[in-house]
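Removed from the display is one protein chain of the complex; every other protein chain stays in position.
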Amino acid sequence: MKVGIIGVTGYGGIELLRWLKNHPYIEVAYLGSHSQAGLDIADVYPHLQGQLEYVSDTQLQEINADVIAEKVELVFLSLPSGISSSLVPNLLEKDLKVIDLAGDFRIRDASIHEQWYKKQAPDRRSQSQGVYGLTEFNRADVAKASFVSNPGCYPTSVALGLAPLLLHDLIEAKGIIIDAKSGTSGAGRGAAVGTLFSEVQESIHAYKIGAHQHTPEIEQFLADVTGKDVLTTFTPHLVPMTRGILSTMYGQLTDKAREMNLTSDSLQEFYQGFYEKEKFVRIHKSGDFPKTKFVYGTNFCNIGVYVEERTERVIVVSAIDNMVKGAAGQAIQNMNVMYGWDEATGIDNIPLIP
Amino acid sequence: MKVGIIGVTGYGGIELLRWLKNHPYIEVAYLGSHSQAGLDIADVYPHLQGQLEYVSDTQLQEINADVIAEKVELVFLSLPSGISSSLVPNLLEKDLKVIDLAGDFRIRDASIHEQWYKKQAPDRRSQSQGVYGLTEFNRADVAKASFVSNPGCYPTSVALGLAPLLLHDLIEAKGIIIDAKSGTSGAGRGAAVGTLFSEVQESIHAYKIGAHQHTPEIEQFLADVTGKDVLTTFTPHLVPMTRGILSTMYGQLTDKAREMNLTSDSLQEFYQGFYEKEKFVRIHKSGDFPKTKFVYGTNFCNIGVYVEERTERVIVVSAIDNMVKGAAGQAIQNMNVMYGWDEATGIDNIPLIP
Amino acid sequence: MKVGIIGVTGYGGIELLRWLKNHPYIEVAYLGSHSQAGLDIADVYPHLQGQLEYVSDTQLQEINADVIAEKVELVFLSLPSGISSSLVPNLLEKDLKVIDLAGDFRIRDASIHEQWYKKQAPDRRSQSQGVYGLTEFNRADVAKASFVSNPGCYPTSVALGLAPLLLHDLIEAKGIIIDAKSGTSGAGRGAAVGTLFSEVQESIHAYKIGAHQHTPEIEQFLADVTGKDVLTTFTPHLVPMTRGILSTMYGQLTDKAREMNLTSDSLQEFYQGFYEKEKFVRIHKSGDFPKTKFVYGTNFCNIGVYVEERTERVIVVSAIDNMVKGAAGQAIQNMNVMYGWDEATGIDNIPLIP
Partner (left out) sequence: MKVGIIGVTGYGGIELLRWLKNHPYIEVAYLGSHSQAGLDIADVYPHLQGQLEYVSDTQLQEINADVIAEKVELVFLSLPSGISSSLVPNLLEKDLKVIDLAGDFRIRDASIHEQWYKKQAPDRRSQSQGVYGLTEFNRADVAKASFVSNPGCYPTSVALGLAPLLLHDLIEAKGIIIDAKSGTSGAGRGAAVGTLFSEVQESIHAYKIGAHQHTPEIEQFLADVTGKDVLTTFTPHLVPMTRGILSTMYGQLTDKAREMNLTSDSLQEFYQGFYEKEKFVRIHKSGDFPKTKFVYGTNFCNIGVYVEERTERVIVVSAIDNMVKGAAGQAIQNMNVMYGWDEATGIDNIPLIP
């Protein structure tokens, strides 16, 4: 099948392109780049040299819906937030299938979108056609979708970690704390003082405290899953590493959980059962917890759980590669679902260790 | 004044030695090392070459209380937990002043010590003479002490961050969550697979979840300060950097705080006032938060605060250099207090940036 | 085909195992580990969980030639230098095919081996059957071999960079300088103070100056290629990164090269032509040079060349991933050649960027 990538020169786009080489059914027939149209992708990224036999046109193209529709059947959008919203309606009109990696269409409530993104919410009509592509939970809808809004990196790591607890009423819907740590690739490839090596190395800090735009995405998803209002405190941190998100999540046991005498062991078994059929969610043994390195360069989400009896609290730690399960990998997982292919097609590999 | 360092070849010991060069009143007259006695410290650590004019004997010595008492007036112990407990009584008997950087004497309750350290608690008699050396809070006692138990690195970052809130009843004493992130130097210089560069680089993980021995130290100190039982969830993480601890702390507003309509701005002013006279605690402007780099190579604790009105929660972020305010720097700060010197003597410098 | 890996728990072994998942013709039927026999590999390395459908026995086994011969047709040895020499003769006697990643059998001259390795040279008989597996140069011999001695990481990066110049008499055979820089994974997974994160981070240093055991391997190969004595100065450095070797090589132009008026452009064209048919050697455009990141996680060797007219000198910069082209990847490349499969089978991917 022929696909295109809009915004291929960013980190998300180049990661999509990298993964699609492994996909047996895909020909990449369109590479869109607003800023570098006309250049060959292998000149922009010399590490691609000699490896693009699956890319039928390696020249970067202007972004034009008519042209794209002639060349491909499905298009991935990997653009900064605020741009895809103006493109998606045109692309859908041309009967293209669209998987959007930006945040533009994830929040259903326009006022909430505007409050957190500080930008006008996109066209409601396109959004109403879109499916939130957290594959493990929305597989059936994704399968029928022509427009998938791919989840954010942080929300993916959080949703997979917390949904089982909330679905089964084991932690309170209010009072959840999410302390998340990300590598620098999430900040993209734009030149900025704050992500210079000399600034990031040998340092860690929290940012956008109380104000990160992934907060309402997390709350919306968890509310959808549980039917309850969910209120979270979400604090992202920047860590001196390139790839990976570790989310450490804290919830208060419900009466139900206390009555069950939930322990670390029984909770681990519950998670194991919950995700038994999920290829890409791996539960650690009781007492073991993930490192982001355990998922480096893969589509896995690794999860470890703990019940702190002293404080009647659950601690869940999840690890993903923000570029893969948090972006390009999950996008391909969604494409696989949309086309009825094995979900792991082209994204089934072992983490890069060491 | 003549001082000695026991365990000088570890990271804590070598950091003490480094700082003492800047101290105008100190001669280092004894360097103790069990494993490398007989060698010259500058052969073990070639970076010290030519810089030890303040060290009157650079040869590493066996650890013997009689010998030490002949040579120095005060001795720093920088040894792994479980060893100083057998040395301290002997040293105190010889009328030496002692500042112990290990955890052996920090926990007053022997059963709690044994539960968390998984080791026998030390001799109660020595401990009863000891003062917990969180300088900003125990200054008067430190001034009179002959034996100071220097706080742990994590507890220092947490205590300075949370004590103002608990002292003034602004957050609930139960339900506190501490998500802490440390560099690798805290793990010491012992050869171990888990702290190899190839294992730590490009990864972050939580460790000792629900079981870190600094948990009861934190709770004991905060209970002392507030007169209430304090229950915390403490989760340490290992970050791919050498120095620095960032603690992100979460507490629930009390009724009192809600009635005051506590905001980020008013809370920032409160912290500013609370620590006004403290040289080594720096409060960030409202909306600003610390990076560990802002305290790199210094004795500072930088703190930023936030009130999340949506969730009625306070978030406090504190940053220290674990080797300095979390170990050697605070030990010297305590020595300065014990001798009536200006508290910043020898430890007043600007962070190493970049 | 069934293969085994001896020493699978080291970094080289685990990397071999990782790559073999991608190989369409391979079943891994034996995993040997002296120190951890009896354990399941997925317990030792939790990141492998759920990914080992191509491994028919995931339990680590004692190293026994009879047992191995029953289970597999070919065996990879990934052991510290000095151990494989005692195993290889037994394995070959059982008619196993062997690819040895250690240095034991690379040096033909026993006295040179002993001089540089400071260990007794191995059994000459086994060695005489072995082929030095620098695939691009010894393809025909590898194809017929039952025993391949896989090149060292540094020698691979150097040989591919310098051989074209020496073969065509463009630089003097004497007076070559090789300044090489490696990540820490080359030092293996053994616990050691020198490769702790706290020691390696924010530092670079040279090691084994004038004494690295890869020096005679480099000289032997280049002498074989040219028929001349080759004398090199080889200085390896340890860089604060996990993967990658960058070799910067300096040679003096010959009279022939000067008469040709060799320039950077013409030299680049010469390299381009020389390696035209080589999948895994990529020549940068004139004026461009490799980063190790350009080959991260791949079997490529990227090369950039420069003629410094002022000094009549050639500079060649080559980059490999020491774990792949410098170890596991080239071993699989050699296996592919031995079995007549496409040389890139299972090792044809795009570098992990960012």
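The chains carry the letters A, B and C, assigned in the order they are written, with residues numbered from 1 in each.
Keep in mind that, in the parts below, a residue touches a chain if its C-beta (ideal position, glycine included) is under 8 Å from a C-beta of that chain, and two chains touch if they have at least 3 such contacts.
Owing to the predicted nature of the structure, the values given are computational and were not obtained by experimental measurement.
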Hidden partner chain, touching residue among B:18, B:168 or B:208: B:18
Which of A:22, A:61, A:185 or A:286 contacts the chain that the document leaves out: A:185
Hidden-chain contact residue, picked from the options C:103, C:290 or C:326: C:290
Contacts of subunit C with the absent chain, listed as residue ranges: 174-175, 177, 179, 181, 183, 198-199, 201-207, 209-210, 231-233, 235, 237, 239-244, 246, 248, 250, 252, 289-293, 296, 304, 306, 308, 310-311, 313, 315, 317, 319, 354
Positions on subunit B contacted by the hidden chain, ascending: 11, 14, 17-18, 21-22, 45-51, 185, 189, 201-202, 242-243, 279, 282, 284-285, 288, 293-295, 297, 302, 323, 348-354
Residue ranges of subunit A at the interface with the undisplayed chain: 11, 183-185, 187, 189-193, 195-202, 240-242
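Rule of thumb we're sticking to: only the chains that are shown with their structure count from here on.
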Farthest chain relative to subunit B (centres taken as mean CA coordinates): C
Most centrally placed chain - per-chain CA mean versus overall CA mean: A
Interface residue identity across copies subunit A, subunit C - same or different by half: same
Rounded Å distance, subunit A centre to subunit B centre (Cα mean): 38
Subunit B and subunit C: spacing of chain centres that average the CA atoms, whole Å: 46
Whole-Å separation of chain centres (CA-atom averages), subunit A against subunit C: 36
Junction residues of subunit B - those touching two or more other chains: 183, 198-199, 201-202, 240-242
